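One structure is given below, represented as structure tokens, and several questions about it will come after.
Removed: one protein chain of the complex. Kept in place: all other protein chains.
We just call them A and B in the order they show up, numbering each chain from 1.
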Amino acid sequence: MANLRLSKINKVFGSVHVVHDVDLEVLDGEFVVFVGPSGCGKSTLLRIIAGLEKATSGAIEIDGEVVNDVSAAERGLAMVFQSYALYPHMSVYQNMAFGLENNRMPRAQIDARVREAARMLRIEEYLGRKPKALSGGQRQRVAIGRAIVRKPRVFLLDEPLSNLDAELRVLMRAELAGLHARLGATMIYVTHDQVEAMTLADKIVVLRDGRVEQVGRPLDLYNHPANRFVAGFIGSPKMNFLPARLLRAGADGLTVEVAGLAPLTLPFDGAVLSPRQELTLGMRPTHVRHQADGEFAGTVEVSEQLGGESYLYCRVAGEHRVVIHAQGQSEVRRGDEIRMSFPPQHAYLFDAEGTALPRPGAARQTAPAAVDVAS
Amino acid sequence: MRRAIAFLTRRRGGRGWHPTDVLSYAYLVLGVVMMFGPVVWLVMCSFKTQAGLIEFPPSLLPYSQKQVVVEGYKEPLPLFEVKLPDGTTKPMAQVRRIGIISQMVDPANPGQTVRVRFEDRTPIRELSFAWENYTTPLAQFNFTRYLWNSVIVTSVATFITLIINSMAAYGLAKYEFRGRTSILIFIIGTLMIPISVIMVPVYLVVTQFGMVNSLWGVILPGAATPTGVFLLRQYMLTIPDELIDAARMDNASEWQIYWRLIVPLSLPAIAVLAIFSIMWRWNDFLWPLIILTRNEVYTLQVGLNAFQGELQVQWHFVLAMTVVTLLPITLVFAFLQKFITTGIASTGMK
Partner (left out) sequence: MESLLQLPWAIAMRALEYPMRGIQRLIGERRMPYVFVLPNLLIFGTFVVVPLFINFFYSVTGGTSLFPDQRPFVGAEQYGYLLDCEDYLKPFSCREDQFWRGIYNTITFVSFQVTAMVALSLLTAIVLNRRIAARGFFRSVFFYPVLLSPVVVALVWKWILQREGVLNAFLTALGGDGIVFLAEPQWAMFWAIFVSTWAHMGFYTLILLAGLQSIPRDLYEAAEMDGTSHWRTFRRITLPLLWPTMLVVLVLSLIKSVQTFDEVFVLTGGGPGTATQLIVQYIYSTAFATQVHNFGLAAAAAIVLGSVLLVLTLLQMRLGSGKDKD
């Protein structure tokens, strides 16, 4: 168990700058998830931590010791690969024992460790089989087992669930969470799936184009995204974005004109903004209200009825798409004109660069006036 | 029986016979005779005695005249079927022959000899294998030595080739390093250079190392086959890099990755190269012919050539030793023919 610190990590492949000045601290026992769209540098960052790639600049410290020049083998980490990378010519037992043999561990101890891990992962009966003869989920367990037996300082997991089918993925996700709780180990987990990030992480690191966009606890990221990218990436379905323009800044907040519709006054502190500034209004689908006296009109293009909940895909002002996520069932059909409202206390505003505008502390607490009017 | 005929005449696709089918099978049967016939003929002849070999017209199977030991005669006598004056026939042994008259003796009654006309007797022949064609050259000439030299050259050279070629192929397939491209270009560029183009300078190099008339002089020059490096590298490129990363995380040294991971996973390609190497080395002729000039270091091929080039060719020995030379390859082929043909078809090399 260990903590890990990255400072000013850069990685350049030829003329491509893959990782930019990444600073990060991972505490002992933490479950950290690197999340971002493909090509954002998250896997490269993981491989740099593993020692499989060399950082172009910057320092990697494990337990206060700089390990930049320590080889992958000697960093005392273990990795679970996307393809599992099980040695096809070795049995499950040999796969798990290989690393320990390389460390010249006595046979009895190897045996004890392999069997313990196999019991924990419920793969005892497959120990004699070759990877070919296992199902996807079983291979996944073996790959995790191969990491566990090493008792590594940090577990590194590179999209470990992406090769499983949807059902199995949910199952393995819960198991991984359980495993982390049981082992109390430090884990760094790479995924492009924000659901995995939200459900597993103690701390999420959102990456884009090799830069860290935001680091924080899952709900902090959800509730207080630092910028438009994070706001759009975290949460499902995606946050609705509508172009807005600042009309005036007053004591009660900012009054903005949204998509050419009625002005809205939102509780934001806009002292630094100039008038007529281009902004973006963000609103999570769960917070958009479908109500008869709403301020905005929209046309329903698709209505998905899942029984317990419903999604309405609407078009507002002829060009902007807005998704409404409501509990229960709804009678609305394709082509219907509906009205909706954007409750100001759940709104987000982003400036032209995408940075989130700060909310005054008070605004967050003043709550549910609008909730009462909800239909 | 009906079903057996149906099976034999069945064609793929189950449609009827067409004239071109008959032509095809005729061609194939001719092919079997042309391709196997000469070798079968050689094997048959290798069991004939010296006398049997010069028999004209020749027989397919190794027959020789039956001989019997008759009381009162030191040497075994040849046995003939004799037509007696009373019209009956009887097997009798010939004591001597003068002109057209043979002096015969009945083995059952050795005391009495009979004079028989030449045309009234026919030799009694039996199938017999002249194993001495094999045992004599192996025992009296150096053929056991040649055989042993060939085995040494083939096995040691194949072992060395497999090791150094697979090491180089791994280095060239799975690492980025300075000089890699130039090495690759050089190796591919020399794929087609035969020993005949560089035999003089290679001879110089071998002389400088003092390896003339040594088996090392045969083994080393051809050990670093470009074909092998090329073949193995192409195969190793298909092994996923993640496996190597996993092994590195498992604290395996690069050498361990090579022999515990890469080699077992490349086994199909290595087996193909092994077969190639065995074939090349066992059949190698020109280079050993140049480098080996002393009888005791000859390989089978060189020894066989020297033996057949003598003024008085002892064909009964040459044939037998040819069979000994072709036997190992034939056995390997018989067991691995499917593997060999698919291996060669997929690589386009031999």
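By our rule, a residue touches a chain if its C-beta (ideal position, glycine included) is under 8 Å from a C-beta of that chain, and two chains touch if they have at least 3 such contacts.
In this text the structure is predicted, and so the values were computed from the model without any measurement.
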item: Hidden partner chain, touching residue among B:Val68, B:Val95, B:Met199 or B:Ile239; value: B:Met199
item: Residue of B:Trp41, B:Phe118 or B:Trp131 in touch with the missing chain, whole complex considered; value: B:Trp41
item: Touching residues on chain B - with respect to the absent chain; value: 8, 10-13, 20-21, 24-25, 27-28, 31-32, 34-36, 38-39, 41-42, 45, 54, 56-58, 159, 163-165, 167-168, 170-172, 174-175, 177, 180, 183, 186-187, 190-194, 196-205, 207, 220-224, 226, 229, 253-256, 258-259, 263, 279, 282-283, 285-286, 289-290, 301, 304-305, 308-309, 315, 318-319, 322, 325-326, 329-330, 332-333, 337-338, 340-341, 344-346, 348, 350
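As a convention for this text, only the chains that are shown with their structure count from here on.
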item: Centroid distance [mean C-alpha coordinates] between chain B and chain A, Å; value: 67
item: Interfacial residue positions of chain A with respect to chain B in the complex; value: 47, 50-52, 71-74, 77-79, 81-83, 85-89, 98-99, 102-103, 146, 150
item: Chain A-touching residues of chain B, taken from the complex the two chains share; value: 240, 242-243, 245-253, 256, 260-261, 264-265
